[in-house]
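The structure under discussion is supplied below as structure tokens; questions concerning it will follow.
Only one protein chain is missing from this complex, and each of the others stays in its spot.
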Amino acid sequence: MDSTTFFANLAAPGFDQLFVTLKALLVSAFPEVIQPLVSIVLSISAIIAVFGLLFAITTVVERKGLGRIQNRPGPNRVGLPWFHVGPLSHLNGFGQWLADGIKTLIKEDIVPRSADKVIHFLAPLSLVVPVLLAFSVLPFGRNMTPIELDAGLLFFFAVGAGTELSVFMAGWSSRNKYSLLGAMRALAQMLSYEIPLILSALTAVMLVGTLSLNDIVVAQEAKPGQWLANWHVFTPWGFAGFILFLIAATAESNRSPFDIPEGESEIIAGYYIEYSGFKFAIFFLGEYFGLFAMSGLAITLFLGGWTAPIAFLSFIPSWMWFFGKLFALIALFIWLRGTLPRVRMDQLMNFAWKFMLPLALINLVNVAVWHYTGGGMVSWVVCTLIIGIPYLLLGRTLFAGQKLGPRTYRYAS
Amino acid sequence: MLGEGIIKGMAVTAKNFVGSYRDPERLTTVEYPEQRIPAKENARQFPFLVFDGDNPMAGLRCVACQICEKECPPQCIYIEKSKDKKPDHTGKPQFYPAIFDIDVSVCMSCQICVEVCPFEAIKMDTEFELSTEDRFGGLLLHREQLAKSVLHHRKIHPTEEAEIEARRVEERRKAEEKAKADAEAKAKAAAKKEAVPVQG
Partner (left out) sequence: MRIRTYPFHPAIASARRPSYPPRVTDIMETPANCGYEVQPKALPDGAPEGDLLEVSMGPHHPSTHGVFRMDVVLDGEQVVKLKPVFGYLHRNHEKIAENASYLASMPYTDRLDYFCSMTNNWAYALSVEKLAGLEVPERAQYIRVITAELTRLMNHTCLIGFLVQDMGALGTPLMYAFREREKILDLMESLSGSRMMCNYMRFGGCRCDLPAGWLEQARKVTDEFPKFLDEYEQLLTGNEILMARSQGVGVLPRGLAIKASITGPMLRACGVDYDLRKVDKYGIYDRFTFRVPLGDHGDVYDRLMVRLLEMRESVAILQQALKAVPEGPIVDPKAKLRGFRPKAGEAYGRIEAPKGELGFHLISDGGPNPYRYRVRPPSLINLTVLEDMCLGQNVADVVIILGSVDIVLGEVDR
């Protein structure tokens, strides 16, 4: 056998299928009648536990990362209980999530007197539940998709659109001018960025020919004899699609530089101004879960899911690859947040409709050209030109109407 | 090209991120109260009264001239003169303050009292952690709390203290010489007076 299959088999019976075998063992301990139920419950609890912990760690890492970008240490005082021994007593601040969680749980839950109580209560729930549903079709590793659907991508987008309703419910039911402003902005932003999101995701679907996410990942695995995997991001249309998808995902999850609904310096917290305590924590959680879900989908469609980039490295378990890529994308989002100022509302809409939509449509044509020209050197040149020239032209004309650009200054004589 | 400025900005941020780990000078904050930045020599926080020697009340340099009370902008100093006098470092008898109160919650650390004092009696301290739970009397410092030794002043403001010390040594020397000259003149006058009746 050649080197790639040797290394693959070295991994397979080891840690790669660790969780799958664990789950099979646990399920078989129950009587056969309720085994499907137990299987579902195990999957759900695993998703909530893992992603809940990931959310907690991300909040701390984000604050520390932003702090280091701004030349200051982030939170570094809070440790974990029972760890106060010796030099590790503070754990360098990585217990902050526990302190914040306890704080939000014990805070008083204030609901404005004139607010619409039922909708006010349902809004955070309707943010978190669709996002958790969306997690269930992402392939976390080999054979590790919680629900294997043939139309996985369609399910993901259908369910993800439910989050937009919750934003509006929150803004409307709070009966506050600031939150209404924030809700209107958020709705307009999320609706207008759905289209470039879906169009850039469609390119991967077109090439592979299936809506099932697991099959898309398998199609990106390195074929026997190849040293480099077939990740879609290594192609011109895939790279462009990845960038477009990331920008649209940033806008969908209200992250900087598109965090107008939360615009902290203008309307202070936007649509969740009137939420306190646990409901605020649920909103926060829902936003971060949305971010993880979008990153997970980007990894699945363009970055090869749970496959390794170089065939030699496939002894590392597949779920470790997935989560490693997820960490890398989270770090990228934190980096973006620390650098860029916010865009204004009308500029955001301009950007979506006049720049990203045409580019996403051209990218669709691009992937077709790639497929029919075979994927060699000629395809590389042709596809790069097809997407590169409109990018340069559109970029030049995007703000030319308002005469934007670097300026030179004169001095008084 | 669209996006070029953004990428340049992100490069700067990444450089700062990595730099904050490798170069300790980049982190401008210190973890107070475990680490403290040492105060500069000229730093001024709140005033204190200087005393020479060992006994705080007997060695106070202040002669209750009330100049600092008049010049203080927010009027936070309250002085009452004593009825009797005591000698200062040159031997001359001077008044001393029976009551000397500074309301530290009003004081704005402008250092005008130090500038106008002709006797080098009030100087600026560098201690600022004076918070107390007593809302009314806790920040009203009396004479006993304000009096600190000249050795303390030497420790926090060495160059200034060296200058003042030199001047005071000079003054003391001149006062002693003057006292000696006075005593000699008096002795000569007394001797002349005694010598006259012998002759007459």
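Chains: A and B, in written order; residue numbering restarts at 1 for each.
Just so we're on the same page, a contact is a pair of C-beta atoms (placed from the backbone, for glycine too) under 8 Å apart; a residue touches a chain by one contact, two chains touch by 3 or more.
Everything quoted here is computed from the prediction, not taken from an experiment.
**Q** Could you tell which one of B:3, B:53 or B:93 touches the chain left off the display?
**A** B:3
**Q** Counting contacts across the full complex, list the positions on chain A that touch the omitted chain.
**A** Per the touch rule, chain A residues meeting the hidden chain are 66, 69-72, 177-178, 181, 256-257, 259-260, 263-268, 337-347, 399, 402-407, 409-412.
**Q** Even though one chain is hidden, which residues of chain B still touch it in the full complex?
**A** Where chain B meets the chain not shown: residues 2-6, 8-9, 11-13, 16, 26, 28, 40-44, 67, 69-73, 75-76, 78, 101, 103, 105-106, 108-112, 115-116, 124, 136-137, 140, 159.
Note that only the chains that are shown with their structure count from here on.
**Q** Can you work out the whole-Å distance between the CA centroids of chain A and chain B?
**A** The mean C-alpha positions of chain A and chain B differ by 62 Å.
**Q** Where on chain A is chain B touching in the complex?
**A** Interface residues on the chain A side: 65, 68-73, 76, 335-336, 338-340, 391-392, 394-396, 398.
**Q** Can you name the residues of chain B that touch chain A in the complex?
**A** 1-3, 6, 9-10, 12-14, 16-17, 19-21, 26-29, 31
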